[in-house]
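Heads up, the thing below is written out as structure tokens.
With one protein chain held back, the other chains of the complex are shown just where they sit.
Each chain gets a letter, A and B, in the order it is written, and its residues are counted from 1.
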Amino acid sequence: MVAALTPVATRLALLAEEGSHEVNAGDGGWLAAWAWLIVVVPMVITFLIVFFGKRSPLKGWGMATFGMAFVAVYGTALAWVNLQDGILYEGSIEIGKIGEFPLQWGWVVDGLSIMMYFLVGVVGFLVFVYANGYMKGDVRYTWFFASFSLFAGGMLVLVSAPNLIQLIVGWELVGVSSYLLIAHYWEDFDNVDAGNKAFMVNKVADAGLFIGAIIMALSAGSFQFSEIYESMVGGNGTLAQFGFWAGLALFIGAMGKSAQFPFHVWLPDAMAGPTPVSALMHAATMVTAGIYLVARLFPFYQLPEYGADVNGIITIIGAITLFFMGLLALVQNDIKKVLAYSTVSQLGYMMAAMGVGAYTAGLFHLFTHAFFKSLLFLGAGSVIHAVHSNNMSDMGGLRKYMKWTFWTFMIGSAALVGLFPFAGFWSKDEIIASAYYNASEDPTAAAWFMVVLSIAGAFITAFYMARAVSLTFFGTYAGHGEPHESPRIMTVPLVGLAAGAAGAGLLNMPGLTEVFTDWVTVRAFPIMEHHFEAPSWGLIAIVTPVVLVALGIGFSIYRPRPTQAERDAFRLPVLYPLLDHKYYIDDLYMDGIVRPIMGPVADGTLWVDEHVVDAVPNLAGGAAKHTAAAVNTFDQDAVDGVFNSLSSATGATGGFLRKAFTGRVQQYAAISFAGVVIIAVLFMIF
Amino acid sequence: MTVTFADWITETANWVFLLIAIPTLAGAVFVVTARNVVRAVLALVVTLAGTAALFMMLGAEFVGWTVVLVYIGAVIILFLMGIMITQAPLTRKTDLSQPMSMRAPAVLLSVILFGVIAWAVIVSFGAEAVPLPDEATSTASIGETLFTNWVIPFEAVSFVLLAALVGGISLARRDPVEEDVG
Partner (left out) sequence: MTIVQFVLLGAALFSIGLYGVLTRRNAVLVLASVEVMLAAVNVNLVAFDVYLGDASSAGQIMALFIIALAAAEVGIGIAIVLMIFRNRRSADVDELDVMRY
């Protein structure tokens, strides 16, 4: 929520007093000018894997991992230069025109995009290395890495986009690779359904993205972010008029990709894909595309003249997502689904942070979350690899069998719940502090709602992680066979990510280090946000005890691994069924939207056939019978004749109705040509 | 420049046009109604030859000869091969077309479509004359524009042909596994 609607200049001055960050940046030299290689290399590698992967010695894994290593090294180099001098660079090539709008392919190199290059490269590299062990012996091993490389390329197209068109292209590329990878094990129809669900839910939200992009381009006169900002600074009446709607529509697009309520339904189902996919795409990078979009448009959402009214909605959606989706993680039995709902909940934190105007805090949480959540997913994958089940009731006591996995998972959990001094502590604390600051500046109900829910969210996070860790690693082993530690190629990436999960928080300790703030605020348009000079001790004093209490309760309940009956005993009567059915949202979508649309096509015809068509002979038959009974002398043959002809007419009608669904190509062709003719006639008349 | 009917009917070129157009249409009608498969395909030769003749009359000699070579020379052979391989009965057959319940709407649709196009064309162009070109478009000039203005579409089409070639082979090839079994 933005405070009083002050003009841009006043607000900038206000924030400068508060110690807002100053930006001075170079152009990055050849390193930035050649940054297009970051996008092109994974894309080229995708094609190489598709065509030559099966014949290459490492079956495509080598090429894919090389691509990610390249991105990681290049991203690190850019990040380094950015920290020294700052980089603000935008390269583009014009490839065509849509009407008056130039169509450009370009690459933005600034703090925000460098952060994403770094993240995709480093986390991606570790996940790709891990995938070599996890996917060993898979039927479509090469294809898996081709799709995974396609995802990396698409994600980089998205984050390097200097305009909305290229952003949409990247958006759809990651969407399609997500679909391919969720349905990777397509022999099982459930996985195919999950892929379709992810694709369709995202498509619904994407409509918002398209509409938003079009409104934005028509009112600002350009798809380029830089030109949109220029027109904003110059004062754009049209954009101010439609700003709310453009901002809202773009935010709906972001809600789909970032699985915000009520579009969150696809992400838990997306866990049907292989675990490395869940780690890289559905935790670390792809789902943060929505956060990235809002961050990219952050100046637009901050200026009260333009999109600031949307911030209230962003905050509320984020707060609802972080709290209520976190609750759902409490009742999941599948370890990946626990982590999936946790991801949705953490995405809610990031989105809400954007809503309260905490740009750096939101991105910092995105950054640390990428490390610890992909660590947790890979750890879960390692466990699944060992016990051959996703279900936590088949686990337990794995602490003794899988030392590396256990300790790295503990570090990831500590980072997620926000224990000092792990990464999540710093990033989550900054979000809560920003929410509190926002609420104290502008004390509205929604702002305080956000503060309360974000603290409650921390409690829930600690509770469900205590549950997951207890059920997985403590107690006695409840599965089959002898679990064993995963091979070295899987544990080494875990250690790498654990280092990130433990240490990433040190990049941005308020008052001590400002590396991350310096990093991501290098933007062409100044970022206006409150900058914290010191850790907010008061909030830490509230949140940390809350987390510790939640951990204590969680461990004391689940550490002994209660049996099903014991667990049933402390289930809350109303809440549990509600959570168990995911608030009935999926059922609402299926029964409320999907079936009513799909159904009538088939059911409607059936109903007409059964009721209307059958009613005609029944009624007519009944009437005829009564007539015959009343007028006994009436010629029996005539009545029969009427009856017969009526029923044969009915049969013909039914047959005619059925014909609409004959599967005969020529009838379909005839119908579509009839449509063409009708349109042509309408054209001629009007 | 508009043309009255009297002008039109007295122009020799139009008699030539009618002489070509009527067999063309008749051939087309025979293609879609004939009860013998081979005759239907041979009627297609007449239609295509008619269009080729029209092209030459309009000075598009290269296109006309291409139609003769590609269509009449190659495509018709393909059709006849298709008929041969699918063992279509070579005698008169009644069920080559759909029953009347399907034919009637199809006739209606075709007539309406023709009516709409005719209406649109007559409203737009009336009786505007086409000046017959003094000399035919030479193959040399066609080749020149094809490889200067149209070289990218040309390459695209060549790629499509390649894809069709590969696709045709892979579709029509008998599966080696199947052969082992059968």
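Here are a few things to note about the model shown:
As a convention for this text, a residue touches a chain if its C-beta (ideal position, glycine included) is under 8 Å from a C-beta of that chain, and two chains touch if they have at least 3 such contacts.
As the structure is a computational prediction, the values presented were derived from the model and not from experiment.
Contacts of the undisplayed chain with the visible chains, over the whole complex, involve A, B.
Remark: the omitted chain is touched by one listed residue; of A:Lys97, A:Lys203 or A:Arg664 this is A:Arg664. By the touch criterion stated above, the residues of chain A touching the omitted chain are 602, 661-666, 669-670, 673.
Across the interface with the omitted chain, chain B contributes residues 3, 8, 11, 13-14, 17, 21, 24-25, 28-29, 31-32, 37, 40-41, 44, 47-48, 51, 54-55, 58-60, 62-63, 66-67, 70-71, 74-75, 78-79, 81-83, 85-88, 95-98, 102-103, 106-107, 109-111, 113-114, 117-118, 121-122, 125-133, 137, 141-142, 145-146, 149-150, 153-154, 157, 160-161, 163-165, 167-168, 171-172, 174.
Everything below uses one rule, namely that only the chains that are shown with their structure count from here on.
Rounded to whole angstrom, the centroid-to-centroid distance between chain A and chain B, based on C-alpha atoms, equals 52 Å.
Those residues of chain B that touch chain A in the shared complex are 98, 102, 105-106, 109, 112-113, 116-117, 119-120, 123.
The part of chain A that touches chain B in the complex is made up of residues 666-667, 670, 673-674, 676-677, 680-681, 684.
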